[in-house]
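A single protein chain has been omitted; all remaining protein chains appear in their positions.
Take a look at subunit A:
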Amino acid sequence: MTDETHASFPLRLEGANVPMVSFRKVTKRYGSLVVLDSLDLDVAEGEMVTIIGPSGSGKTTVLRTLMTLDSINDGVIYVDGEPLTHMSDGTKLVPANQRHLRKMRSKIGMCFQHFHLFPHMTALENCMEGPVNVLGLSKKEARERSEELLRMVGMADKRDQHPSRLSGGQQQRVAIARALAMRPKVMLFDEVTSALDPEVIGEVTGVIKKLVSEHNLTMLMVTHQMGFARQISDRVSFFYKGRIEEQGTPDELFGDPKKERTQQFLSAVREAV
């Protein structure tokens, strides 16, 4: 990123109604392929935003850059008002050091398509790993917190099982508990039902619904489950070629899409179902 572009971004976002997540002219390229094209996206605190769109439209990249799993080439991402992969040197934004990255990452949790539970740990140990080793909680505190979350996702009775003994739906529920145990402000769900057998999708979407109704978490979700997205989202963003082609409330976007590409995509998805 050049210095001139740095200069045009605020060191931090201040004032009333600062969005919990804010993408400002964010560009991500893989070689010559542009995945995010000067993307602007705000997510308010407590809002549930679902990202839909054709493959390669940059949906997952939004979540991956937020989790700092992928770097960005241009622009600035703000989380809770503070720049994510940048930090202020007093006058301008410079690339963040490890300390800043770790501080910022503590605000974000993520669940993956393929769960990625740690295979050498039980469900409970998976949930306790972060609280004990990263947050520095005592084993007792971490255990209480983890057990409560495992109860919440309906996995309390399987807490001593290793992931290899759990079904996909069960693993994903443990993965959600593991992420929540870190008490993030923002939760990211990356196609969390795509790798599941149809009959267990409900147990995972059920947990997410519960989160939406009972907690004030800010959530970003990428999904192909249009019915689910329509039910629980505050807002749905349709991505096309690294930009937001159209967005609105679920009823607006699914019921009365304005843009031709949105219409095409939605009718293609409906045909597939």
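Assume a contact is a pair of C-beta atoms (placed from the backbone, for glycine too) under 8 Å apart; a residue touches a chain by one contact, two chains touch by 3 or more; residues count from 1.
Operating definition for what follows: contacts and distances are computed from a predicted model.
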| item | value |
| --- | --- |
| Complex member absent from the view - protein name from UniProt, among "Anti-sigma factor antagonist", "SiaC family regulatory phosphoprotein domain-containing protein", "Ectoine/hydroxyectoine ABC transporter permease subunit EhuC" or "Aerobic glycerol-3-phosphate dehydrogenase" | "Ectoine/hydroxyectoine ABC transporter permease subunit EhuC" |
| Residue among A:Met20, A:Leu150, A:Met182 or A:Leu253 touching the omitted chain | A:Met182 |
| Of A:Lys59, A:Arg105, A:Arg145 or A:Arg159, the one touching the omitted chain in the full complex | A:Arg105 |
| Hidden-chain contact residue, picked from the options A:Glu45, A:Asp74 or A:Glu129 | A:Glu129 |
| Among A:Leu11, A:Ala44 or A:Met67, the residue in touch with the chain that has been omitted | A:Met67 |
| Interface with the unshown chain - residue positions in subunit A | 67-69, 102, 105-106, 108-110, 112, 114, 116-120, 122, 129-130, 133-134, 161-165, 175, 178-179, 182 |
